[in-house]
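The next block holds one structure in the form of structure tokens; read it before the comments.
One protein chain omitted, others in place.
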Amino acid sequence: MASKNSINKPKNKINSASHAKSLAKKRAARSKILPNTRSSIGRYADKAVTAVRPTDSKAIALYTGESPAPISKMTKNTLSNKRAKKIARNQKYVDQRKQAENKEEDASMEIETKEQLEERQTNLDKVKTLLWSVIEQNARGEYKSSADGEGTTLGIQAF
Amino acid sequence: MFTCNTCGLNFPGAEDQRSHMKSEWHRYNLKRRVAQLPPIDEHLFNTKVANLSVEDEKETPVKGEKQMTKKEQRRREKEAIQEKKRQILGVAKQAMIAKMKEQGQELPVKQVVTEQVEQTETPEQTETEKIEPEELTEEQQEQKIIEEKESNRIEITPTTCLFSHPKYNKVFDTVDENIDHMFKNFGLYIPEKTYLVDKEGLIGYLGEKISYGFCIACNYQGRNAEAAREHMKQKRHMRIPYESEDEKLEISQFYDFSSTYEDTSKSVEGDDNGDEWEDVSDEGEGEGDLENEGDSEDDLPPSEQDAIYQNGLDLILPSGTVLGHRSLARYYRQNLTPERVLSEGQGTVIAAETRHMLAIRDRQELATKKRAWGRQKKREDVNDRRAAKFINQQEHYRDQLLQ
Partner (left out) sequence: MELAVRQEDADVLLKEKNVLNESVLDKYRTGGQIVQTGLKYIISLINESYHLASSNGQPISVQELCILGDSFLINLLSKVYTNQVREKGIASPTTIEVNELANGFSPELDDEGSFFFTAGDIVTISLGVQIDGYTSQVSHTLVIYPPGIEINNEIKPEGPLLGSKADAICASHIATETLVGLLGLALTPEKLPEQIKNEGGIHGSTIRNIVDSIAESYSCIVLPGSKVRRVRRFLAGQSEGIVAERDFKGVVWDESHQEERLLKKAPTSQELILADNKVKPTSTNNSTAIPTDEFIVLPGEVYQIDIRMSSIADFNEVGLITLEEIDQFSGKNNRQEFNSKSTIHIRDFAINHQLKLRTSRKLLTEIDKNFSVYPFKLSYTSNHFPINLDKDIPEQVENIKQDLKTFKLGLSELNNRHLIKSRPIQLTKFIPLEQILISSNPTGKHGIDLNKPVLPGMEIPLPQLGISSLKLKSLLNKHGKSVPNVRESTTVIINNVSNGEIIRLTGGSKSSSPSWVHSQYQLKGAYVESINQIGQLLQDKRFGIKVKECYPFKLNKDKSVETMQLD
């Protein structure tokens, strides 16, 4: 690594690396909050739609049999017993974890939506809703002040 | 009296002078004068002519036979120079030998003597030439110049125009007419006319000056009155200088300023009968102040009361002009905007004003920003200097244009 004070250091590279890093952090944080998109679903889950990536585990594909149709009939991929047992065990844990998460989500979701709605509404929105209600009431004729009594007369009959 | 200036001669009659003017000698002296050389006397001139005629006689037969070409002439000149060189070398050689012989106790006396004779001859010649100027002392020289001037002098009466050429013959009946003419035609302005007592004397003095060939405005000396007039016309020097003390003193004898002295003496006298002052002070405060000033003047010694009132660091002239002291020059030089005087209404509004054109908080912010900018600039400078240091130690070539 070039020293801090050296001239000719790969400044752009350093910057871009840190930039990429921060982007990645943000992406990770976002993906935690947001629901899964179609492309972010696990390839070997129930319905894999996307193409196989070279990094996808071939063993799991063999185990679940859910992989998209192989391009050629011939395959060299094998699955050992030991591996199959391991995958089955993992699958069990994954299912358990998913079930637990789903339960928590369902409970919290309903409460949150109400709170969130209230919170997201700014002071301006509140004011606007109130004023809209005033307009509605006026349209119904609630503020109509009618003539009452003999009224008021000012001045005398003169210019 | 008839003279010849160039040759410095006196003649008893006009005939003699004319004949002299026609002579070769006079012409030669004129040429010398143009070359700024002193004139020579007749004897010297004659010997010179004789020498030349001898040389001419020698050369004339050759010249008479055939026309000398330029080439020939040049060749001859060269030869002459070489001849001269040879001679000089010969002399030097003889001197050397003489010296050698001196060391060897043998003296060829003859040669040395001849040389000495040659050497002594030349100074004698120059001496004879120098004799005339050396004979005259400074006073005599001056006298001579004055005499010359005197001889050039033309009488200019006070009633003649100072600047017109004599051929126009501008002569008037009175001095006033003359002054009027000169003012109208040449713009001659006579300073302090009200105090001028001796008009005739002044004009006469100026005329005398011009007649000696002097310019009246600058110290130019012409050869004669006409030259001075020409100079004055060219340079527009047709004025009487009246600025510096010397200039004023030069013509002061024709003026009488005693009437101005009387004023101050009168005011001093007026103080004695104080009734007048009291009356004035009754009229208003402003006059009262004046009176106070008058009182303070009384305290001053009479010598300081003359024409100038002193007041600490400045002088007040009788005309009212105030002269400041040099030490305060920088204050006088200041060009301040006049102070604004607010009316009560404006003062009230300004006093009630709470607007801020630039808030204090903003000013602090501005200062911190400035500091930040300064630091950034400094960092950039340091970086640049480092870059310049290592410019030749780049490991890989980087094209600056592709960066």
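Which chain is which? They are A and B, in the order written, and residues in each are numbered from 1.
Just so we're on the same page, a contact is a pair of C-beta atoms (placed from the backbone, for glycine too) under 8 Å apart; a residue touches a chain by one contact, two chains touch by 3 or more.
All values derive from a computational prediction rather than experimental measurement.
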| note | Touch with the missing chain holds, among B:G187, B:G347 or B:G374, for B:G347
| subunit B residues touching the omitted chain (full complex) | 340, 342-357, 359, 361
| note | Hidden partner sits against subunit A at residues 123-124, 126-128, 130-135, 137-138, 143, 145, 147-159
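Just so we're on the same page, only the chains that are shown with their structure count from here on.
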| task | Round to the nearest whole Å and give the separation of the Cα centres of subunit A and subunit B. | result | 99
| subunit B - residues contacting subunit A, complex | 386-387, 390, 394-395, 398
| task | Using the touch definition up top, name the residues of subunit A that touch subunit B in the complex. | result | 5-8
